[in-house]
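For this view, one protein chain was removed and the others were kept in their places.
Chain IDs A, B and C follow the sequence of writing; residue 1 opens each chain.
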Amino acid sequence: MIIVMKPDAKKEQVEKLQEELIHEGMTVQLNEGVQCTVLGIIGDTQKLDYEALGMRDGVERVMRVQEPFKKSNRKFHNDDTVIHVGGVQIGGGTMTVMAGPCSVESAAQVTGIAKRVKKAGARLLRGGAYKPRTSPYAFQGLEKEGLEMLREAREATGLPIVSEIISPRHVEMFEMVVDVIQIGARNMQNFDLLKEVGKTQKPILLKRGLSSTIEEWLMSAEYIMSRGNNNVILCERGIRTFETYTRNTLDLSAVAAVKKLSHLPIIVDPSHGTGRREMVEPMAMAAVAAGADGLMIEVHNDPAKALSDGQQSLTPDQFDSVMEKVKKVSELMGKTL
Amino acid sequence: MIIVMKPDAKKEQVEKLQEELIHEGMTVQLNEGVQCTVLGIIGDTQKLDYEALGMRDGVERVMRVQEPFKKSNRKFHNDDTVIHVGGVQIGGGTMTVMAGPCSVESAAQVTGIAKRVKKAGARLLRGGAYKPRTSPYAFQGLEKEGLEMLREAREATGLPIVSEIISPRHVEMFEMVVDVIQIGARNMQNFDLLKEVGKTQKPILLKRGLSSTIEEWLMSAEYIMSRGNNNVILCERGIRTFETYTRNTLDLSAVAAVKKLSHLPIIVDPSHGTGRREMVEPMAMAAVAAGADGLMIEVHNDPAKALSDGQQSLTPDQFDSVMEKVKKVSELMGKTL
Amino acid sequence: MIIVMKPDAKKEQVEKLQEELIHEGMTVQLNEGVQCTVLGIIGDTQKLDYEALGMRDGVERVMRVQEPFKKSNRKFHNDDTVIHVGGVQIGGGTMTVMAGPCSVESAAQVTGIAKRVKKAGARLLRGGAYKPRTSPYAFQGLEKEGLEMLREAREATGLPIVSEIISPRHVEMFEMVVDVIQIGARNMQNFDLLKEVGKTQKPILLKRGLSSTIEEWLMSAEYIMSRGNNNVILCERGIRTFETYTRNTLDLSAVAAVKKLSHLPIIVDPSHGTGRREMVEPMAMAAVAAGADGLMIEVHNDPAKALSDGQQSLTPDQFDSVMEKVKKVSELMGKTL
Partner (left out) sequence: MIIVMKPDAKKEQVEKLQEELIHEGMTVQLNEGVQCTVLGIIGDTQKLDYEALGMRDGVERVMRVQEPFKKSNRKFHNDDTVIHVGGVQIGGGTMTVMAGPCSVESAAQVTGIAKRVKKAGARLLRGGAYKPRTSPYAFQGLEKEGLEMLREAREATGLPIVSEIISPRHVEMFEMVVDVIQIGARNMQNFDLLKEVGKTQKPILLKRGLSSTIEEWLMSAEYIMSRGNNNVILCERGIRTFETYTRNTLDLSAVAAVKKLSHLPIIVDPSHGTGRREMVEPMAMAAVAAGADGLMIEVHNDPAKALSDGQQSLTPDQFDSVMEKVKKVSELMGKTL
């Protein structure tokens, strides 16, 4: 960590700061320049409060020389993390597609869709049982019953299941039922929940927050990993911008960025990312070309009647067609579907 | 609710939609125009999925004629909500100042600050015991012990205490210890937590999310109120923008907007809202002039050494000076401090 | 256009509005619903002030049933616009790459780069002579002299040249010298400049504004086309978001959106869009997979010494390698390079 003092910082301010840092167990190297004084801090700087330091009197700016994320950082773990779940591999040269309805509506519905998406090449089944909705008056999901339906669909198809968790009090239940626990965008900084799923060994699919930076996202992965669970899959699902034509703006450069910064696998959700059915195909293809390890796509047997997110869901037939194209781009990228 | 069909919507699409809405218990009024067909929907439209409907085939746009928030809506509750806590009033013509350290550090610290801010005119003591931090390696607060210190400070000064909750599993404990439960910006859409505090009767201070709209914020208030707790205090604390000089951008027009849309009291946090000590005074004055019911201000005995958010904290002396100016603007606004 | 009145709008407000609209030459169809009154407006609604109407007393919302862009709208011109410049085609099934230095630095430099990028498959040469810089003290480009150097490079290679214009007073000069006139992101809503280049018949490369929506962008194209110049090429170059790892956030869904909304060709600039050399390749590939008609890529003989935007520039060798991959994705997309 480097602390740049203001050009007009007083000698006492520098000394006081230096003392305190030494008191915290750091080694401080002082560089007095013509323009300003720069402190080089060596030690376990992770425990220092970056922001608080930057706001000390006389301090111009604090710069981390190292990224604040450690366990998720590629620098300290050069090999790609590969996650195995029920015979399916995520990361490490495969292209893994997760598909299914936004909300679980009935056992017949979800099993029916599961069979169709499996046939088209999907390797995991996604389905929401607990839905975080902006309005308390909107449909909140079938909850426990919905999880049960997903379990039935898994039995019928063998597809491992992914479902979103919304409460730390549900962790035990999810651990027993689902194969991959999803943390939704709105809970990306629900640190209490992150810590709790971090105590399990289940793969966690961590969606990026609506207006979070890549660094904040990796810090949330770090929360999970710091509790002992290294099985984190990142999922880009669009960020909030001023654009209104799409529901969110899918940030595909996040794929390339994450590949460089971290060893964790990253998948892309073009359904939520665009909110428009007709954009799922081009964005799925672009995501693969950008280097994603997988895709999460909404498929519904009757999108026009879907209880949530109907317009962004594909019909099974449309999904077949998208998968054919995704397959071709994946091959070009040297990835097996 | 009004549904505007696309100019090229097919007759069958209109009929199918109409049927389904009737099936959901709505009354549908059809207006076939030259340009397009408009459906007027009457009934308990709150239970309809606004977004899903808007994405149906043939639908151009869905417009709510009524705001989606009911219990927090001024239209259905014209009188200002006034919240009473430990002899202190929030809303209804008073200017209520909450002050204290960002983080509770020791019993002596928090009681010391409490005495000083009380003398200057603060009516509640704020202090963080559980801190939601971006990094798992950063100081997470003194937790339970911190709450205990706040309790001591209350005993010593009589000031009711406000502290942030981060887990639904802590609700019972907070109910017993604190006077006002704070929901932080990052948890504004932690619906599980909102529902849980909604089951208590404690006043809830609900901070606005970093990139949330006013409507989303009121919908979060609605989550709390829909569970039976009407004691919600809104707190504007700055939103994320591209500006980097300030930590966040304090949206004071939200004060005027909330006053029009809702009957709930709204206070402003110029400390987090700007992240800069020297801006607390002008922004506090502006907030009062904009019509806020109160202020939340960080005060620390030794800001340069504060464990978190030091730069935005005032010293007790600075707080005295801010309070004098706030008092004058409050008088001008016809509010008693 | 549809005007939805407020539920509590007064009869006089509706009548007054109706009268005025008739006075403006519109036909007004009145639908009095149970919840509210809806006016259907028929006629040349383009000349009405959408925003002003929406803010009239008693008006809840004004909805355009038609997009506000006409000449650029695919609805009225279903075939893709194909632009021909100096033997090169943009749009209509080709993948056209424009490459060159951010700033023209010397005749030798730009001609040298031109030769290299031509060999690798680029079909146009880009180079900045007039640079819009945030600081008046920064290098503003070689100006007239720079254009001259581009002309020499064209003579040496046959590559048509693209360069950015920053003043309506330069239009005549640009018309004589360059083959494609570029409007930069900061000038996307410099309507005076748009009108002026709209009077020429030169192809105009219109970059998207830093925080503009797709609709605003198409409205800027409309400014050019409404003056008689239909040769507009859109260029997505990244929008401003909260992400700091990349310089901007490349919005590739804009490619799919523009393809649906408009008949104009759209190209992507992954160099400015990411600001990072190592991200140019994955984003170029993703852009092609998303359906772009072309790419604009910065190439510099010595990026480390580039006078502007060095870090995002590729070396000619790196460009060779990107082009090979772009070629493969283009083939997959059925496009000839």
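In this text, a contact is a pair of C-beta atoms (placed from the backbone, for glycine too) under 8 Å apart; a residue touches a chain by one contact, two chains touch by 3 or more.
Fair warning: this is a prediction, and the values are worked out from it, not measured in the lab.
Asks: Please provide the labels of all shown chains that the missing chain touches.
Replies: A, B, C
Asks: Sort through C:Asn187, C:Asn229 or C:Ser253 and give me the one touching the missing partner chain.
Replies: From the options C:Asn187, C:Asn229 or C:Ser253, the contact with the absent chain belongs to C:Asn187.
Asks: Which is it among C:Ile22, C:Met55 or C:Ala108 that touches the chain not included here?
Replies: C:Met55
Asks: In the full complex, which bits of chain A touch the chain not displayed? Write them out.
Replies: 1-2, 4, 7, 27, 29, 31, 33-36, 38, 40, 42, 60-61, 63, 65-66, 211, 240, 242
Asks: In the full complex, which residues of chain C touch the absent chain?
Replies: 16, 20, 46-47, 49-52, 54-57, 68, 70, 132-139, 166-169, 186-187, 189-192, 195, 210-211, 216, 219, 222-223, 226-227, 240, 275, 304-312
Asks: Could you please point out the chain B residues that touch the chain left off the display?
Replies: On the side of chain B, residues 211-215, 239, 241-246, 249-257, 259-261, 273-274, 278-279, 282-283, 285-291, 328-329, 332 touch the unshown chain.
One rule holds for everything that comes next: only the chains that are shown with their structure count from here on.
Asks: Which chain has its C-alpha centre closest to the mean of all protein C-alpha atoms shown?
Replies: A
Asks: Provide the C-alpha centroid distance between chain B and chain C, rounded to the nearest whole angstrom.
Replies: Those two chain centres are 40 Å apart.
Asks: So the centre of each chain is just the mean of its C-alpha atoms; given that, what is the distance between chain A and chain B in Å?
Replies: Centre-to-centre distance between chain A and chain B: 27 Å.
Asks: Once you find the CA centre of chain A and the CA centre of chain C, what distance in Å lies between them?
Replies: 31
Asks: Check each residue of chain C and list the ones that touch at least two other chains.
Replies: Within chain C, residues 242 contact more than one other chain.
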